Structure formats: structure tokens, C-alpha cells
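Below is a structure I'd like to ask you about.
With one protein chain withheld, the remaining protein chains of the complex are depicted in position.
Our next item is subunit A:
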Amino acid sequence: MLTKTRRDLRRRLPQFAAVAMTVMVGVLLFVASYDAYRNLSDSYERTYSRLHFADLSATGGDPAKVAAAVEEAPGVADVTTRTQADLPMRIGGDKLVGRVVGLPGEGRPEVNRVEVTEGTGLTDGTGIAEGDSRDPADGSGVLIERHAADTFGLSPGDTMQVFDGSGWQPVTVRGVVTSAEYLWPARSRQEVLGDPHSFAVVFATGATARQLAGPDGGGQTLVRLADGAGDGTAAEVTAKLREAGAVDVVRRADQPSHSVLIEDLKGFEQLALGFPVLFLSAAAIAAYVLITRLVLAERKVIATFLAAGAPRGAVVRHYLGHGALAGGAGAVLGVALGTVATSAVTRVYTDQLHIPDTVVGHRPAVALTGLLFGLLVGLAGGLAPALAASRAAPAEAMRGDVGALPSPGRWSRALARARRLPVTVRMALRELTRSRRRTLATMTGTVLALVLVLASVGMITSMTALVDTQFGQVQRQDATVTADPHARDLEQRLRAVPEVAEVERVTEVPATVTAAGASYATSLSGFRTDTRMHGFRTEDGGSRTLPDDGVLAGQALTDRLDVAVGDSLTVHTHGGEKREVRLAGLVDEPLGTALYGSRGTVREMTGLDGNTYQLRLEGAADTEDREAVRSAVTGLEGVVAYTDEQALRGQLDAFLGLFWVFAGVMLVLGGALALTVIYVTMTVNVAERGAELATLRAAGVPLRRIAGMLAMENLTATLLAVPLGLALGALTAYESLRAFDTDMFTLDLSLGWPVLTAATLAVLAASLLSQIPAVRMVRRLDVARVVRERAG
């Protein structure tokens, strides 16, 4: 029987190869993306472990007191206190608000260490290179975080300036470092995507950091928990930190850089599980159609064997073997290629993100699961036809009743009355019910392909819509200028800069909101009530104005702090008092979850008024004009930082351009998936209808007419599946996006007509392409032989 199986596979090699290839793609995607997903997670963990990444980061209170409260607490491994402050910096021609972070413990803290990748360390001498004549005790200078070093082209020995409140202080870059806190360089959860030229992190000794930050420098308490400490321990330590005066405690899960990387991993996880499921389902359907055809063609032989006393189990095993062999072969190839791809994907990814550690592991369990998936697909596809074969009544099958014509159903009878339709159209419509399993298989292939395409493309179009909303409707300013509080007439001088159309003073301050025992670190902005710099979107897409009393907040705040509109929030700003303020309303913003109030309200809460200026440029300002404005504004006395808000948009657009390549690949894969299923069903279709097609050929019907007829039948089934495929695709895309919905991102599904049309055209093109082998089969039909055979 094995010989027969082998020959069966060889006789239908293209179709079985299509099944095996689809299984291969599914298993490859599973193995490569799942192993890479785990590898990335392990890579992050290794870096976190080596650099003693904090489990809890507390701000506020007296750090020494806060630290003392938890040093001896059960489950706490290490505690460190440090200074951290956001200060204006000048790097080359750029002015920006950067961050100075203190490194206590002579540059080697117990928690949140940094790794020197270029140059030297600070005072401990551990990082001083051989031959460097610097005194190990010389703690001056800073270490610059790797992303900023790359952005600004800084190397050890370069200088930059930090504004310490009284003036610009020159500092020398001693080295370039990697930090677990800034594997993704995010200033805060509100600004995970930012113009790289508007943010830089430098590390300094504790003394230098305190000196630069001045008396307003923020104190932080960092805690590393012992291995194996669970959520309970974290909660207990958090409570102790708060009791000791900490205003905000951020768990590692909420730390901005880590959160972004986790969101990224979620994408990988979806890829690792979702896409393989689509391909493996398609392979199972193709295997089912193919083996069903095989069983129908061999029914008489099966009956003969059964009549001769062959056990039914043997028949089942024989046909299951076909599926298992095709699935198994595809799975073996998939695991082999997946294993190779795992290493490449992991390394490319960690290289791109500058993750210092790359863990490449190949998990036998993943490979085994991939193999099992492949086998299961083959077995699932073969099971129903194999069982049907074993249930054949020998006498009936041997009489050849397989050739009996099916009775017309209601659909066929109804179409017979549609006399105005051309017969070929009626024929195409009737074919839908002639072999329901074939039609269903074609439709399922179409649906799976559309789900694959829309889930992938939907992510990108939704990101594009997010960018459009954020920078078109919400953030309407083109630039933000941070000013020296003592600067005079700056507003007037800014207005005088060419291309600057509007200037508004805005108050911007970091804030921690607490309610019901939970806290959330965010930003508080105060605008004029008739501001033209910011749009406040409501959930239904409308807009609202700032309230005279109370604040507006991003919608995610209600979940984070379990509050509702009308509730009272406690807002703590650095240097300000704790204030109670009413949550007057919610806004729907794609990026971040911030607080907004009128300038008057914010002044009452913080004592600050108008510490930044927001600018709108003339409508047509292009990149060159913008650079000219940046240059002119940063040259003004009293300007300490300049952020080009629309530069981020440009960056995101460029970034999304790369994503479109990914979308293109998914379109091709979706087309290939549809092609596989439709190809198999089409060739089976032609094989089953050999006699009638040969009769048409014998009667002189041109091949193109037969091809047109088959195309019409095929496209009809495909088109019928399109609405369902589009709906399921959109639903899948929506569910995928929901996984990314956090306080950092609010992704609304946006699938425009061009995308839906392109996806539909892609599956229709795949459907038409799958005609080619079928038409070739018709051309090669041995008309003389086939017309003499009984149909069936």
C-alpha cells in the first residue's frame, strides 16, 4: 500500500506539493516567529538582568527616607536612590530638553546600571581605557545614551551644554552607554514616539547630576526585587514606598521603554500564532479537497478491497497516510527553514534596536509543535474523506453508482427559470451547489486570504490614520519652544521670525495624578481656552473646548485610576503643591494620556504660567523652511529648547513606508494562500468534470470560451466569499489592534476603500491565476479517451 501511496502522490504531485508548501509556510512562520519572539524576550531579560534593571521606580518624597523604608523589606534585593532632571541642552546646533540621570555608587549603582560601549566610565575607573591619562577620581563629564549619541553624532571627547537654571554649563562626553531604561528612547509614556532631535539622556555621577539639576532636581528611589518575587511582593513594596512619601511608583511593566518593547513583542506573538493558523487552515482545506477527489476516483478499487475482506481501518490509514505524508513533508521543510530564519530574524531585530544581548535559542518543543501542526493538518484534511472511503458499501460502489447524476436542487430549478441570463452564467451559478465542498473550499481560501491581508494592512493603515489624527487634529502646533523664564519679549521676537504664523504661550509640566490609591505619571498642559494649538477630540470624533474649571484627560485614565468624569483627582507637580481638581471631561487622543486645563486652572495648580511657546508656521512651510525656522528660533536669546513637532510626523511617515513593504509581502502571501486553495479546487474541478469539458472540446468549443466559463464559475465563488472575507478580515484587524490599545496608544481601525479594493483585487487576481494550470489541464485533456469514459 505504501507503494500505491507513493505513486498517488507522484501522480498528483503539483497538488500535493501545493499542500506541502502551504504547510511549510505555516510551520516556517510559526517556528521562526515563535522562536524569535521568545528569543527577543530572553534577550531583553538577559540585558535587564546584567544591568540590574529596576522592578520599581519611585519618584517624590525624600529618597533617602523612601529607600530606607524598603531596604530591609522581604523580597527586596537592592535599593538605589538617584537624581533625575529634565534640563535644556545644546548639542551642536540643536536645543532640546534632555534628561540628566545620576549614577550613584561611583558610577556603578546597584540598580539601573549602564554599559559603556564606547569611551570610558565615570569616576570608578572601571571604564577608563588603558592609556587614558585621566584621573580615575575625575567625575566630571557625562556618559551619553547610545540613541542620542547616534542621533547627534557624539563620541567620547565631544562637548555639549546643559542649562542648569543659571546658565549653560559645558560638559564633556566621556563615553557612550546602553541603558536598560532606554532600550527604546522614550521620555515618558506620553512621548514614546518623539523627534529624536528633541530628546537625549546623559548619565553623570550623583554629584554632577545634583549640581546640574540644582535644588529642583527630582529624587528617585529604584528597587530591584529578589529573583522569584511575585506580584504580591511588588504590591507590598509599592505600598511601603508610598507610605514613605513616594508620589508615584512605576512598575517595570509600565516603564516606558519596556512597555514599548512589550507592545512590539505582542505583535510578534500575534504573527507567531495568527498567521500560521491561517496558512495551516488553508493547507487542511486543500488536503481535504484533494484527498476527497482521490477517494471518489478510487471508490471502485476501495470497494473491491473491502469486498475482499480488507479491514476498514486499513483503508482509513491508507488515505490518512496521503495527508500525513504531504503535511509531514511540508512540516519538516518548514521546521528546517524556520530554524534558519529564527537566528536571522532575532539578530536583525536586536541589531536594529541596539539590544546589547542577543539570545538565539532553538527550542525543541517549538520544532516538535511545528512538526505536529504539519502532521495534524494533513491528518485533519484526510480524515473525513478517509472515513467516507471506509464506509463505502462494496456492492454499491462496484456497481459504479458514483456516476449517478445528482438531483437538481431548488437553486438549480430557480435558475432554470432565469431565462434572460446567458446559459454560461446560469451554468456558473449552478456550479456553486454542484460540489458544495469545492465551493466552500474556494470560499474559505478567499476568506483566509482576505483575513491575512486585512489583518496586516489594517495595522499600517490604522497607524497612518493615527498619525493623521494626532498631527492633523490634536497636535496642531508645528513647534514647541522652551524658554528661559527670565527671557524678555520672547513672544514678540518669535512672531517676528519669518514663516511663523502664530505663537501661543502654553504651560507644560510633568504631573502625577492619584486617585483611589493608584497613581499615574503624565503631563499637564495649560492652554488658552480658545487655543488654536491643540484640538480636543471627543470619543465620537467631534471636538470640545477646554473647561473653565477642572481638567480634561485622555480616556485611558479612567481605566488606569478607576475614575469617572466628575470625580476628583489629586494632581502632584514637581515643585507645586498637591491639588484636588475635578475631571471635567475626557478626550480621545491617539498618542498618550495627558491632562489638559486652561492656563488659569494650571496656574492655580502649579504656580507656573506659560513656560513654553507653541508655534504654527505658514501653511506651506516645507522641510527647508522648517529648518530655517528652527535655526532662527534656536538663535534667539532666551530659547533653551526647540522641538519640531512635525519632524516626528515625517519620521513616522518614513517608518510607515517600510511597513508598506511588509504589507506588500502580506498581499503576496495572501494571494499565494488563495492561489493554493483555489488551484487545488480548480484542478479537482477539471478532473471531476473531465467528460463534459472534453465533450465541449470535441464539439469545437474554443479553449478560451472554456477558460472563460471556468473563470466565471471560479470568480463567482470567490466574489461570494469577498463580503465575508472583508468582514472577518476587518474584525481580525480590529481585534489585533485592540491588543495594542493602551494608555500609550489608542489605535482605531482604519481600512479605507483603496485597501479593501486592493485586497479584493488581490484575491480575484489569485483566483484568475489559479485558472492557468486548470486551463492547461483542459488543453491537455485526452478528448478522445475522456469522452468514452463514464463521468464521475
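Basically, a residue touches a chain if its C-beta (ideal position, glycine included) is under 8 Å from a C-beta of that chain, and two chains touch if they have at least 3 such contacts; residues count from 1.
Definition applied: contacts and distances are computed from a predicted model.
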Leaving aside the chains you can see, what is the UniProt protein name of the one that's missing? Options: "ABC transporter ATP-binding protein", "ATPase", "3-oxoacyl-[acyl-carrier protein] reductase" or "Poly(3-hydroxyalkanoate) polymerase subunit PhaC".
"ABC transporter ATP-binding protein"
Hey, which of A:M533, A:L696, A:A733 or A:L764 is the one touching the hidden chain?
A:L696
Please pick, from A:E431, A:D478, A:E508 or A:E645, the residue that touches the omitted chain in the full complex.
A:E431
For the full complex, which residue in A:T5, A:S412 or A:T570 touches the chain that was left out?
A:S412
Write down which of A:R7, A:R436, A:K578 or A:R705 is the residue touching the left-out chain.
A:R705
Absent-chain interface as seen on subunit A, which is shown
403-408, 412, 416, 422-424, 426-427, 430-431, 434, 691-692, 694-703, 705-706, 709, 783-784, 787-791
